[in-house]
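What follows is chain A.
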Amino acid sequence: MPESMVEIRNVTKVYERGQQKIEVLHGLTLDIPKGDFVALMGPSGSGKTTLLNLIGGLDQPTAGEVKVGGSRIDRLSSGELARWRAHNVGFVFQFYNLMPVLTAEGNVELPLLLTKLSAAQRRKNVAVALQVVGLADRARHKPRELSGGQEQRVAIARALVSDPQLLVCDEPTGDLDRKTADEILGLLQVLNREHGKTIIIVTHDPKAAEFARRTLHLEKGQLLEQAA
Partner candidate 1 sequence: MLGQALAITGINIRSIPERWASSLVIVIGLAGVVAVFTALLAMATGFSSTLKATGRNDAVIIMRGGSDAELNSGLDREQTDLIKQAPGIRAGSDGKPLASAEMIVIAELVRKDDVKNGANITLRGVDPAAFALRPQLKIVAGRNFTPGLRELIVGAGVLRQFQGAEIGRVVRMRGSDWVVVGAFESHDAHDSELWTDINVARTTFSRSGSSSILAALDGAEGFDKVKGGLAADPRLNVDVVRELDYFNGQTKQFRQTIGFLAGTVTIIMALGAVFAALNSMYAAVAARGKEIATLRAIGFGGVPVLVSVMIEALLLALVGGILGAVIAYALFNNLSVSTLGQNFTQVVFNFKVTPELVVRGLVIAIVIGMVGGLLPAIRAARMPITTSLREL
Partner candidate 2 sequence: MTKSSFVIANLFRKRTRTILTLLSVIMAFLLFGLLQSVNSIFSAGASFVGATRLVTQARVSFTQPLPLSMLPKLEAVPGVVRVSHSQWFGGVWQENTPLIAFAVDPLRLRDVHAEFVMPDAQWQAFANTRTAMIAGKLAAEKYGWKLGQKIPISSNIYPQKNGSKAWAFDLVGIYDGKDDATKGLASTVYINHDYFDEANLFGKGRTNFFLLKLADGNQAEAISKTIDAMFENSPDETKTQTEKDFNLGFVKQIGDIGLIVRWILFAVFFTLLLVVGNTMAQSVRERVPELAVLKTLGYSDGAVLGFVLAEAFALCLSGGLLGLLLATFAGALVEQGSGGQFRLSPDLKVWLIGVAAIVLMSVAVGLLPALRAQRLKIVDALAGH
């Protein structure tokens, strides 16, 4: 039995908007083993982003347990969660990934500023990360000088640079054309197969299922099936 990366037990998430209470996830239970590449799919409002946020430690459940890499992150304070994120998760979002005022290098280096690495070491790690995503020659460019696909690659490099076990992506190809989207998905696949990263992506893209190892469907806050 492969080691578990993510263990979700009976998780419920309720949002309060003013007077209203909206239950987005209902008693969800889920396991994601190490080295898995999961595509989380479902219609709008199904709660997939919410689930992703819980797994990534961006939010906490109203009830239930969330265990990632052996740690009960539903029990951590916000400061502890921040520290946990820095070492354990890498994120890629659909928009707003990169700081427009920094170069690609600078953006990738951001997570490393939280570590005790020297400037030289940081530079080395950044170079490696950019190499992996194939953007070594664009290191000095600012986001506005990069294409949409290149921006996402930089975001992926940044997500990798601290060498986390888990990569969490929210609609990473949502804003890209078909060809570029495939390139990005291909890159994620490589990261999963050759570098052993556990990857969870939320996506609308049906083609993503082809790149992932398995697909999970969410509807109205509940898992529909676990297809292999």
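How these were chosen: all candidates are chains of the complex that A comes from, given by their letters.
Basically, contacts are C-beta pairs under 8 Å (C-beta built on N, C-alpha and C of every residue); 3 or more make two chains touch, one makes a residue touch a chain; residues count from 1.
Bear in mind that the values here come from a model prediction, so they are computed numbers and not experimental data.
The candidate touching chain A in this complex, chosen from 1 or 2, is 2.
Across the complex, candidate 2 is touched by residues 49, 53, 56, 58-59, 78-79, 82-87, 91, 93, 95-97, 99-102, 105-106, 109-111, 113-114, 119, 158, 162, 170 of chain A.
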